[in-house]
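So that we are looking at the same thing, I have put the structure below in structure tokens.
Every protein chain but one is kept in place in this view of the complex.
Moving on to chain A:
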């Protein structure tokens, strides 16, 4: 079982790195980028064989460590592997 946790800043929280990326794309001639937000992806290899249980675990991991919920949101994707 694999979990992919996508972490990004909450809407409304200023993201100076994202803003700089958008500006740089504009400088390079890529038009039409209104906004960019930077985040991170954490991949976890899990021992669990049960999808629901895995999701519950990763949910707790995200809340307690992977994301800082004061400023960040997270999204979890569980991928079953054979």
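Observations on the structure shown:
Please note the rule applied: a contact is a pair of C-beta atoms (placed from the backbone, for glycine too) under 8 Å apart; a residue touches a chain by one contact, two chains touch by 3 or more; residues count from 1.
One rule holds for everything that comes next: contacts and distances are computed from a predicted model.
Chain not shown in the complex: UniProt lists it as "Phosphoribosylformylglycinamidine synthase subunit PurQ", one of "Phosphoribosylformylglycinamidine synthase subunit PurQ", "Glycosyltransferase involved in cell wall biosynthesis", "ABC-2 type transport system ATP-binding protein" or "Peptide ABC transporter, permease protein". Of the candidate positions A:3, A:22, A:46 or A:66, contact with the unshown chain belongs to A:66.
The omitted chain makes contact with chain A at the following residues, 13-14, 16-17, 20, 64-66, 68, 70-71.
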